[in-house]
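Here the complex is missing one protein chain, while the rest keep their positions.
To keep things simple, chains are lettered A and B as they appear, and every chain counts its residues starting from 1.
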Amino acid sequence: MLSRQNSQRIAYILITLAALVVVLPIFYIVGYIVVQGASAINWEFLTASPRDGMKAGGLLPAIVGTLLLTLGTAIVAVPIGVGAAIYLSEYAGDNTLTRAIRIAIINLAGIPSVVYGLFGLGLFVIFLNFGTSILAGSLTLGIMTLPVIISTAEEALRAVPQSFRLVSVSLGGTRWQTIRRVVLPQALPGIITGVILGLERAAGETAPILFTVAAFFLPRLPQSIFDQTMALPYHLFVISTQVPGMPIHIQYGTALVLLFFVLSMNVLATLIRRHYRRQRVW
Amino acid sequence: MRYRKVFPTLVVFLIFVCGLILNGCSQPATSSAEAPTSAIQNKGSDTIVNLALAWAEYYRQIRPDVDIAVTGGGSGTGIAALVNGTVDIANASREIKDKELESARANGIEPVEFVIARDAIAIVVHPSNPVDKLTIQQISDIFSGKITRWSEVGGEDRPIVLLSRETNSGTHVYFLEEVIRKGDSEDKTLFSSDTLLLSSSEGIGTEVRQNPNAIGYDGLGYVTDDMKTIAVGVSPDQPYWEPTVETVNQGHYPIARELYMYTAGEPQGQIKEYLDWILGPEAQQIVLDLGFVSVNGD
Partner (left out) sequence: MKLKSVSLFEFLIERAIQVAGISAIVLVALIFLFLIKEGTPAFFEISLTSLFSARWYPIEDYFGLLPLIMGSLIVTIGAAVIALPLGLATAIFIAEIVPSWAREILKPFVEVLAGIPSVVIGFIGMLVFAPAIRVALDIPTGLTAFTGVLLLAWMALPTIVSVAEDVLDAVPKTYRDAGLALGMTHWQVIWRIVLPAGRSGILTALMLGVGRAIGETMTVMMVTGNAARVPLTPRDFFMPVRTMTATIAAEMGEVAQGSPHYHVLFAVGLTLFVITFIVNMAAAMVVFRQTKRAERMLS
């Protein structure tokens, strides 16, 4: 029979191994992509259009496309998401309607990304006749991002101590004035963190944009929201599975650019959260 | 208020983003004289997509006022888009089916067919595979699952891993009808359910290049030097032919097909000019450069 000390040691070793299995591949994957893809990164790669069957040239249309879609997602998801979070945190009572809203949010969060793509195709592309367009893609990605933004924004709003609200009311403020001038500014860093994390996910998604906006190759940049656009995640998928003779370092370079774009948003969000957590007045 | 410190950062970020976009937007303006009204939408076969892309790029140099947007997705996708009226030119590596013709006509669209190149379907295996030649019957049995080990066709004792294009691919449909069913329209044999359906030609290439058990099929334009092609014969007592431009043009290679572009009705204006150019010598030279066979038969 193992002594208690020995069972503890064995358990701890196993747990450490498990944690390593989880954490080490992160380094490996990111490191591998950096090493393999770094050779492809140069100024031309980031600012020129692809040429020679996309085997040479750059990623500009895909980068711009992803930026536009991220912007579009923000325009759709942030007002509705933050608004809903304000409702849940400041206005909603403990009744059936509120419970129904929370159930709905949980469900929206769980819907597979490809089902959002189907929905976007059926409603925005076909039914509302927007066609495959930045508009359709942004709306689809925006709805997909809503649950993340609502959850994190509500958490940020709830974290603001009740005393702040009471002070505002005691000075004669209405509910909206309290929110606008006291609660919201205090919660803003948390909300921004949540928004960035939500947008980070939207920027990296492929399935929702497959049928709603993504284009294989466009000769010029999109001119209106009814245009299609190239996008980094779809571009990576296409060049790694559909173009023969694609130089391997260009594939890794594209993966690197996408990874960099997404992870820098992650880092930004973490930095904001950390900075403002230290500066909090409560 | 603390948020005033975040605000400037956001503003700077947005300005940066807008700057990037505007910078990108200004680039094509220097290379095109006037902005065209809309792009020619060209969609469909993944076999043809790289050819279509090369054509579109080349055509931009001689006609910078015409924009052509190229997308893949498979022959089925292109034809479906033609039926739905969302594309100008559909690329297809198989003929349009009767069902699709009916659907198109029901939408008031009369598809017009153009043969724009020829192609051989190469059977590819890993370079270390000792098997050199197979008959159509053997290939059919392999892909329908009746033959499962390489030893049954003169190779090593390894399992055969079947690679195929997805069902939306014209190449897939062509292979099913002409090779697995040997051209018999009454035959109902299917691909073995163990067949891996890979999302595109390059997916097949990736797997074949590193898996000695694999066998796949694809257009000649997708065969690279690190794959091995199998010589195909109609029957054991007939000669076996490697897939090359010459054997296709001489009519020897048994698995050869035509590549099509379909338009909605007779083409007019810019679309007509583009198609005329495609059938001309410049474009057909590009066909040869990419490993396909030109329609002019040289």
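FYI, a residue touches a chain if its C-beta (ideal position, glycine included) is under 8 Å from a C-beta of that chain, and two chains touch if they have at least 3 such contacts.
As the structure is a computational prediction, the values presented were derived from the model and not from experiment.
Checked against the full complex, the candidates A:Gly72, A:Gly117 or A:Gly137 give a single residue touching the omitted chain, namely A:Gly117.
Of the listed residues A:Ala40, A:Ala84 or A:Ile272, the one in contact with the hidden chain in the full complex is A:Ala84. Considering the complete assembly, subunit B touches the hidden chain via residues 73-74, 76-77, 80, 83-84, 100, 103, 158-159, 161, 166-168, 173, 188, 190-191, 193-199, 203, 206-207, 210-211, 213-214.
Seen across the whole complex, the unshown chain contacts subunit A at 4-5, 7-8, 11-12, 14-16, 18-19, 21-23, 25-26, 29-30, 32-33, 79-84, 86-88, 91-92, 97, 100-119, 121-123, 126, 143, 146-147, 150, 165, 169, 174-178, 197, 200-201, 203-207, 210-211, 233-234, 236-237, 240-241, 251, 255, 258-259, 262-263, 265-266, 270.
Please note the rule applied: only the chains that are shown with their structure count from here on.
Distance between chain centres (mean CA atoms), subunit A to subunit B: 33 Å. Interface residues of subunit A, counted against subunit B in their complex, comprise 47, 49, 51-54, 60-61, 63-64, 67-68, 71, 131, 185-186, 188-189, 192, 215-221, 223, 228, 238, 240-246, 272, 276, 279. Residues of subunit B touching subunit A in their complex: 1-3, 6, 10, 17, 20-21, 23-25, 27-28, 32, 35, 39, 46, 49-50, 53-54, 56-57, 60, 67-73, 86, 198-203, 205-206, 221-222, 224.
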